[in-house]
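And then subunit A:
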Amino acid sequence: MIEVEEQQKNKIAANFENGEVTLPRKGRLVVTISKESLCSLLLFLKMDGFEHLSLISCVDWLGEGELELVYHLWSYQKKIHAMVKTRIDRESPHFLSIIPLFRHAQTYEREIYEMFGVRFEGNRRLIPFLLDNWQGAPPMRKDFDLRKYVKEKFDVEERAE
Partner candidate 1 sequence: MQFLSVIVLPLLAFMVAVLFLGLSRKITARIQRRYGPPLYQPVIDVVKLFTQEENISHGPVFDLGVMLALGGSVAIVLFIPVGGMLGLSSSGDLLVVIYLMLLPPLGMALAAGASANPNASIGVSRKLILALAYEVPFLLAILAVMIYGKTTSLMEATQSQQSSVLAWGLFRLPLSALATFLILPAMIGMRPFDMVTAPQEIASGPLVEFGGKYLAIASLQSALHLYIVIALFVNLFLGGGANAGTFLAKVLVVFVAVLLINAVYPRFRMDQGLRFCWKWPGLLALVGLIIAMVSRG
Partner candidate 2 sequence: MLVAVILSTAFLGALAVYFAGKLSPRVRNVLAVLVALTVAILTAFLYGHKAQVDYYTIGFLDVTLSLRTNPLAWFFAMAITGIGLCSIIFSLEYMKGKERLDFYYFAMLLVNASMLGIVFSGDLISLYIFWEVMSWSTYLVISYKGGKAAAAGLKYMIMSVVGSCAMLLAIVSLYAHYETIDISRLSTAMQSASAGYALFILLMCAIGFGVKNAIMPLHTWLPDAHSEAVSPFSAVLSGILVRMGVFGLLLIMYGVLTPRMLDKLGAGMLSFSYILCWVAAITIIIPTFTALLQDDSKRLVAWHTVGQGGYMIMGIAFGTTLGIAGGIFHVLNYGISVTLLFLVVGAVEHRTRGQRDLNQLGGLAKRMPLTFFAALCGICGFIGVPLTGSFVSKWLIYKTLIVEGYPFLAFAALIGTWGTILSVYKLLHNIFLGQLPEKYKDVKEVPFSMQLPMIVLSFAILLFGILPGIPLKAIGRIQSSLGLEPLQASLFAMPPEVGELNMVNILAAVAAGCAVAYLIFRLCRKSRRVPQSDTYAAGSYAPADKYQYSANFYERVYQVIEPYVRDRVDAFYYWVVEKSEGLFDGIRKVYTGNLNTYALYIILFLGLLAVLKLALR
Partner candidate 3 sequence: MDRAQIRKILKSPGKWGQKYSLWVVYFCTGCGIIEIPPVITSRWDAERFGVIPVATPRQANLFLITGYVSLKTLGAIIRTYDQMPDPKYVVGFGSCPINGGMYWDSYNTIKHLDKYIPVDGWISGCMPRPEAIFIAVTHLWTLIDKELANGYKRYKEEYPYYEENQRQVLPHLPKFTGAGET
């Protein structure tokens, strides 16, 4: 029953040399690709039946000094969840916005901008989203010291570690 995923894997491998495709389990497909050819891969997948972009998430690899953007696509006919990963630089994180492909990506990009500080060129509404008048650094980054911030903002007495 794996052959649908196999076909998909071969199809991607054929068109995109530098994308390593793995099939961790049934119905799941993970592609890691360079940021230059990410948009073309997304377009290719969208044409190929992966019409639903369910989420854009971001992982902070503090050790390697990189941020990883993960685009989650879902295909209704093939019942496959494709996770397209790419790495961008951590110091000045910026990336191309995929609103032309998926209009609703604007909100996801807005959240990632607020939580991780990744600027998406082409997204006109990169304004605060969940946090209320936030002044500090993006909170979801690994180097954000949570305890210190909470102690200083809400001046809570020392809690036993």
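On the choice of candidates, all candidates are chains of the complex that A comes from, given by their letters.
We adopt the following convention: a contact is a pair of C-beta atoms (placed from the backbone, for glycine too) under 8 Å apart; a residue touches a chain by one contact, two chains touch by 3 or more; residues count from 1.
Everything quoted here is computed from the prediction, not taken from an experiment.
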Complex check, subunit A vs 1, 2 or 3: touching candidate is 3
State the interface residues of subunit A toward candidate 3 in the complex, per the touch definition above. 130-133, 136, 139, 144, 146-147, 149-150, 153-156, 159
